[in-house]
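Reading through the structure tokens given below for one structure.
The complex appears here without one of its protein chains, the remainder shown in place.
Up next is chain A:
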Amino acid sequence: MELFLSQILNGLAIGQVYALIALGFSLVFGVANIINFAQGALFMLGAFIAYSAIAWFGLPLVPAAAVSVVIVAILGLLLERIALRPLIGAPYVAPFLSTLAISTIIDQSAEIVWSPESQPFPASISSTTFFIGNAYITVTDLVIFGFGAAATVALTLFVSFTWTGRALRATAQDASAAAQLGIRTDVMRQIAFGLAGALGALSGILVALYFQSVFPQMGIPFGLKGFAAALLGGLASIPGAVVGGLLLGIGETLASAYVGDSYRDAIAFTLLLLMLLVRPNGLLGGGRLDALGGAGAAAGAMPTTSLLASSSSQQSALRAYYLPPWGFLAVGAAFALVPLVVSSTYVLQALIYGFIFALLSASTSLVSGSVGILSIGQAAFFGVGAYAVGVFARPYGLPADATLAIAIGLTALVAVVAAIPLLKLTGHTAALGTLAIGQIGFLVFLNWVSVTRGPMGILNIPHPVLELLGGLRFATTEQKYWLVLGFAAVALVIAERYVSSPIGRVWRAIREDRLAALAAGLPVRRYILLAFAVSGALAGLAGGLFAYVQQVVSPESFTVETSILVLTMAVLGGLGNLTGAALAGFALAILPEFLRGFAEWRMIVYGLLLLVALRVRPQGLLGAR
């Protein structure tokens, strides 16, 4: 009981921090109607700038925090200017992807500036502990809770009683009406982003104080938790964000106390998915979200994930270039000749990764492009396939036909189950759901030690043997090259058949207008689940092949970075265009193999590429489909 009470008090403190992150999401969502994926990156920068101010310049905590808050607020303004302003009137997916690109760039730059390692935060608050009866609470908890609560109250007063605050609220409620009243809605957008930056920085510093450490990858998990809190509270409501943050904080602290600390995040993200499943509009839900049949849908306002239609401009028809299904076989046949002329295992190895990422990128394009549910969790499916081979190949001595079949089937199943919470969602919200899936996948790979061997990974995966081909063994690089190429080509043929069949047409119809698809009598959920099954099967196959090629499976191959990488490939190739996805996946995977020393910069370059592409060619290289 004492433990229980202490955990609740402890949870309130961290929950208050989540509430602050959530408020950043809510403000921006309210005013600009987008989910700012970079909120987590701003949060992380807040912590690191404070860290540097203390560790490098010797500032005391409070001035360091103030400096950090100001700098990150300005960065928030810049974010709006650089990543979003040019995209006003662009397709609905563009602004979200743009914040995703910025987030990647910031995260990777932080790893270069501050090193990827976790570092102790150089300031702390007294560790004195108070007892209330038998329950205890530390001064740190109290200070964090106090600061968080004060910031929330200040924000509430600001939006309630100042002119600017009221203008912000008016813009959030009805931007065009606000504009008619003479409110500069573009300025309001900037203010919202600036405030979101300040809130992000403050929460980053509080988290650094709470956990006493900072690391460059902290942005995404905490950003996702802040988003979960915001969603719990209905996404566009300030009191909702606070309640959501506190509930999440308490829930997660209790869970980690009773289930184990390593499951802390997994539990938070599972809560998020459950939330999406049962109450997609949040606990205090307003009607702002696009749950089917809600108020927005009746008014025709449900956002479309259409790749072409946009809020203002109506772009004319865009051409898409893609191969017919058999074209993948033809390309595959041409590549099959390469080992006859190229003997360098180095080159062949690079090409093998190219094929695997072509497959993975196509699997991402299928859900993200055809169905319009941006997948930021594809690495989890990739990982399930890889671990399936890792687990079944040696101990059970199964041939590759069997292990790959397991990889494909199991991943398809996992993808279908994972997609169930996403069924009621569209647009950006569904994308954040896939991010949660990706994070859960990674945490399971990392922590389910009895099966995955945790951070160690599974070593010594045997060479693949195809029993169906009379026990044919693929031991050399050349042989593996043909194996991977063959499977990838056939899988892409099947995927392309799907996309160009009536099923693919229904997927695109669902993406363009889900409500109209329902009104046309289509079982929309079934079709979405089918898309996830196919996408999961492709990703699972890619993972299985990857495991055989690497001969090692370990969690770091399946991080969110991998998911973002393959989504970037899919966007650059042209969303929904499997040929484009395969081409971009192939090219971006082999490129760094030939440009050594570039590794650290790779994700930054890809992030920049994505940012530029969204401005100049949002339909991707070969055209979205």
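Assume contacts are C-beta pairs under 8 Å (C-beta built on N, C-alpha and C of every residue); 3 or more make two chains touch, one makes a residue touch a chain; residues count from 1.
Basically, contacts and distances are computed from a predicted model.
Trainee: Since a chain is absent, check the UniProt entry for it and pick the matching name: "Transcriptional regulator", "Ferredoxin-NADP reductase", "Cytochrome c1" or "Lipopolysaccharide export system ATP-binding protein LptB".
Mentor: Checked against "Transcriptional regulator", "Ferredoxin-NADP reductase", "Cytochrome c1" or "Lipopolysaccharide export system ATP-binding protein LptB": the hidden chain maps to "Lipopolysaccharide export system ATP-binding protein LptB".
Trainee: Looking at A:A149, A:L329, A:V342 or A:A509, which residue reaches the missing chain?
Mentor: A:A509
Trainee: Check each of A:L518, A:V552, A:L591 or A:V605 against the chain that is not shown and name the one that touches it.
Mentor: A:L518
Trainee: What is the set of chain A residues that contact the non-displayed chain in the whole complex?
Mentor: Spelled out for chain A, the touching residues are 293, 295, 297-298, 300, 304, 306-309, 314-317, 494, 497-498, 501-503, 505-506, 508-509, 511-513, 515-524, 526, 529-530, 533, 624.
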